[in-house]
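Missing here is one protein chain; the remaining ones are kept as they sit in the complex.
This part shows chain A:
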Amino acid sequence: MGYTLNFNLIWRHFDKLWGGLLLSLELAVISIAIGILIGLLLAVWYVSAGRAVRTVIAAYVEFIRNVPLILLVYLVFYGLPTVVDIAYSAQTSFIATLSLYSGAYLVEVFRSGLEAVPRGQLDAGKAIGLTPWQRLVHVRLPTMLRITLPALSNTFLSLFKDTSVASVISVPELTYGAQWINFNTFRIVEVYLVVTAMYLLTGYALLYALRLVERRFRAAH
């Protein structure tokens, strides 16, 4: 038996994949932007708060880290609207989920980054008379960002791959585009080969770009 590869049908529907890739990137960028906000806010709150707040933040982090992403996606898209009276599109629901998801991981990243800022730098900030807020903004955060940049780009890369989970609620990102072509052309090997290559190439390009940014940051600091 022989199976001959035929990519013609894939190229005919390539707009589905291209559009899907762009949407995947968009989902990842928006989610990490919101995730960074959540992560920063909670990490700063965590290191300066009392036990009660710490427990609540830790519970959020543990919950997200121990539940599979796909389940979170189902919970937010199907579960939440049946309990509370809200309506949102699949795409919005997914962005919300992925933001909460990345936020939880980034709380950990930022928290350990904040704690890794050498005490001497904070002492120096105190000694020149900076207020706690000024020490946070001008001393602690810049150093923390420098420390956490590699972890931040890794999080972004895995988030880009995680956008494929959005296909289970029919968000037309890259993996969903692949499934659509598969259902309509049955060229299963071809379409998944192409999509794999697309994830791979985009991932590499992102990694390369992010490493460049990291290097620039190191050189400039």
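As a working rule, contacts are C-beta pairs under 8 Å (C-beta built on N, C-alpha and C of every residue); 3 or more make two chains touch, one makes a residue touch a chain; residues count from 1.
Everything below uses one rule, namely that contacts and distances are computed from a predicted model.
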Consult the UniProt record of the chain that does not appear here and report its protein name from "Ligase-associated DNA damage response endonuclease PdeM", "Glutamate transport ATP-binding protein GluA", "NADH-quinone oxidoreductase subunit K" or "NAD(P) transhydrogenase subunit beta".
"Glutamate transport ATP-binding protein GluA"
Which one touches the absent chain: A:Leu130, A:Ala151 or A:Leu206?
A:Leu130
Tell me, which residues in chain A touch the chain that this view leaves out?
118, 120-121, 123-132, 134, 138-139, 142-143, 146, 221
